[in-house]
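The structure that follows is given in the form of structure tokens.
Just one protein chain is left out here, and the rest sit where they should.
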Amino acid sequence: MTPATVSPVPGGVSTGQDVVFASVDRYHETVSAHKTDGFAMLADLTAVDYLVHPGRTLPDGVVPERFEVVANLLSLSAARRLRVRVQVPENAAVIASLWDLYPGAEAMEREVFDMFGIRFTGHPDLTRILMPEDWEGYPLRKDYGIGRVPVQFKESPGPR
Amino acid sequence: MTADRTPGAEEPPRVDLTTQEGLIGETEEGGQQLLPRPQTAPGELARERGSVLRLPEDTPAGDPSDIDLEAPDDETMIINFGPQHPSTHGVLRLMMELDGETVLRTKPVIGYLHTGMEKTGEELTYQQGATNVTRMDYLSPLTNELVFSMAAEALLGIEIPPRAVWIRMLLAEMQRVASHLMWLATNGMDLGSTTMMIFGFREREMVLGFFEKTTGVRMNHNFIRPGGTAADLPDGWEDDVLVIIDTIDARLEDYDQLLTGQPIFRERTEGVGALTAEEALALSATGPILRSTGIAWDLRRTMPYLKYDELDFDVIVGTYGDNFDRYAIRFNEVRESIKIIRQVLDRMPAGDYRVQDKKVTPPPRARIDESMEALIHHFKIFTEGFKVPEGEVYTAIESPRGEIACYMVSDGSAKPYRMHIRGPSFVNMQSLPVMLRGGLVADAIATTSSVDPVMGESDR
Amino acid sequence: MDQYLPIVVLLVLGFLFAALSIVASALLAPRKRPTTAKLAPYECGIVPDREPPQRFPVRFYLVAMIFIIFDIEIVFLYPWAVIFRSLRTFGLIEVVVFAVIVFVSFLYLVSNGALDWGPAKSLRPALSDERRTTQSTIARVGPEAGPPTGRAA
Partner (left out) sequence: MGLEDLQHNFLTGRLEDLVKWSRRNSVWPVTFGLACCAIEMMAVGTADYDISRFGMEVFRASPRQADLMIVAGRVSQKMAPVLRQVYDQMMEPKWVISMGVCASTGGMFNNYAIVQGVDQIVPVDVYAPGCPPSPETLLHTILTLHEKIRTGEITQRRSAAAARSRQIPGWTPERPDDVRVATPR
């Protein structure tokens, strides 16, 4: 399923879709290899912050990191989906941009940068897309509070 | 700002909003805006000019006979097709550089309706999650709920009873009819035909009437929940649906005559906002935009979910990829949805409308009084919510605007660990710079309306 | 004197209407000190930070000139319209000649492109000439077709 030259760790099948784990430096190669392999469209690109849930099931060759960038490729001719999951360490949260392979990734990567603070090298315009420009902090990180204004009649600041 | 604040911790200056000079707000978005050409990176400049297929830096964007992109800076004008604008379908801010009336380059600035729904999604249990998700794409709320529920069920690994599947398909297709009618209304209004606005909303009210009868509310239903639906269809629903689809089917001829018959409408949509198949694929556009370029990609057909593989319907595909094709596609998709609804009408099975697994769906209200066990289940589900085994899933379905998908990660607790919704409008809107290049400002209105962006789902 | 009475009445009425509306708004308008936001140009809700461009492309002025041509033409038609009945056919021929002369100048303007505002490069793909309907340029892919074999997939 994956061209032999690139050596991402196959992640088996999760609910009917193939999953592939790539490392940060082989990420761009893996995606371009799959693109030539028939995956004509990048359906979605998002990230997950595994700060509070490190113990997730990963194939043995993969070291769990705090962030995980998930790119979802779609092959129209074979009607198949493929998820490329990449572990991104917290201190060096930088990963290659897929902008030159799929120009549609530009906005998705800007959203991941805006929400998680993961930088994309080679991205033409890495600025915030959803939050105001002068907003500090990256909202979707697990250590970022939800910013709830306490409701007047319920003094306890607990969950709703 | 991050921690919860106790009320009145420090006395904020109580600004009296009525009588003073008016608060000058900061609407400056710096890097997110369209900067003058010298300050924009070449890659971004090519992107804004709509040359999507990565041309080497030195070749001029598009073919040389193209518009004069090198007009000197002081001759061109950067305008805000701003957040508060009648024809941007919500709070989309399109910044455009114009040479007179011709659009040179465009940059959509979004985020004016960012509601932090993905963060809120991590705070709500699976049982409550549908209420949050249903407010994303407010023209087809049931489609959001469907994709969220299917993701939760995929993680749970449960099979929902056949009647629930068919009810979901019926509601999804009725929602598609309502959404396309709403699009026809606003597209007609944007291009000057207010009668189409009245027609479109009049028919849509009938569909909303049926939704109100079935789910209790006109919008934001929270009716499709993990495990099936919240309630059964009201009895006598067959003739309600029959009346609705027969009236709409008959009235489609008037809309066809009203819009296609108008030379102004045709003049403003034929050949305007053209997109080629390679550009649509490169920009990950889906839905009517992708189909208008000639690629027959409709998830209901190519990657069927629920019971769409047992239904007979056509996927409508365009040829030129311009506004008129997208109008024709949506127009005929209403007919296809009506054809599907007729098949669902006579093949709706009887039986349960939600799965009987006591851990997932609450017991019927009546049984709570009699059996202690039912009361315990009811209490547990509504206070703590049901636990979903650990894992991650990406389910995608065909919403009226394109592929809406839910990437859900669960850590075994009762709340999703990460709930990301792939909004079709968020991605389709990125193809605007390509479609608007070289057109007039009036064409920008027609093309933005033909992309049918819903800001709730693109800003999430 | 009676010939000029209607003109005088018209002038007085015009003046009165103008004066009345200015005085009324000065008298009745609430708070007179407009805030800085209210004086700022309306840019769809965005606080304008750049001053609006001064130079406008020449096409805008061309359209204004065309308007002036026809405006003057109408001004000349007014006196003609008052007495055209007594001029009989001579008056008719005279006004037709006048109109033709003005129209020639309009044709000249249109010929060298004052009115075609269309995009320099017509992005309209090669449209077949027959009239497009909601059925003509779409294809229906039924259940029997295999995976999408669209041109570029």
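Labels A, B and C are assigned to the chains in the order they are written; within every chain, residues are numbered from 1.
In this section, a contact is a pair of C-beta atoms (placed from the backbone, for glycine too) under 8 Å apart; a residue touches a chain by one contact, two chains touch by 3 or more.
Since this is a predicted model, take the numbers as computed values, not measurements.
Trainee: What shown chains come into contact with the chain that's not displayed?
Mentor: Output: missing chain touches A, B, C.
Trainee: Would you indicate which residue among B:Thr27, B:Thr276, B:Asn323 or B:Thr361 is in contact with the undisplayed chain?
Mentor: B:Thr27
Trainee: Kindly note down the residues of chain B that lie in touch with the hidden chain.
Mentor: The list for chain B reads 1, 5, 7-8, 11-27, 29, 82-86, 90-91, 111-117, 119-120, 131-132, 135, 138-139, 141, 182, 185, 197-198, 201-202, 204-205, 208, 218-220, 455-456, 459.
Trainee: For chain A, which positions touch the chain that isn't shown here?
Mentor: 131-132, 134-135, 139, 144-152, 160
Trainee: To test your reading of the contact rule: which positions on chain C touch the chain that is missing from view?
Mentor: 27-32, 35-38, 40, 42, 45-47
One rule holds for everything that comes next: only the chains that are shown with their structure count from here on.
Trainee: Can you name the chain that lies farthest from chain B, using the mean of each chain's Cα atoms as its centre?
Mentor: Of all chains, C has its centre farthest from that of chain B.
Trainee: Where the centres are mean C-alpha positions, what is the separation of chain A from chain C, in Å?
Mentor: That gives a centre separation of 52 Å.
Trainee: Using mean C-alpha positions as chain centres, tell me how far chain B is from chain C in Å, no decimals.
Mentor: 37
Trainee: Could you check chain B for residues that touch two or more other chains and list them?
Mentor: 26, 28, 281, 295, 297, 302
Trainee: Give me the residue numbers in chain A that touch at least two other chains, ranges are fine.
Mentor: 40, 76, 79
Trainee: Which of the residues in chain C come into contact with chain B in the complex?
Mentor: 35-38, 43-47, 49-50, 53, 55-57, 59-60, 117-125, 127, 131-135, 137-143, 145, 147-153
Trainee: Applying the document's contact rule, which stretches of chain A touch chain B when the two form their complex?
Mentor: By the definition above, chain A touches chain B via 14-15, 17, 40-44, 46, 48-49, 52-53, 56-57, 70, 72, 76, 79, 81, 83, 99-100, 102-108, 111, 115, 124-125, 127-134, 137, 139-140, 144-150, 152, 157, 159-160.
Trainee: Okay, in this complex, where on chain B does chain A touch?
Mentor: Residues of chain B touching chain A: 1-7, 26, 28-32, 40-44, 46-47, 52-54, 110-111, 114, 116, 118-120, 123, 154-155, 281-286, 295, 297, 302-303, 390-396, 403, 405, 407, 409, 411, 417-418, 420, 422, 426-427, 429-430, 459-460.
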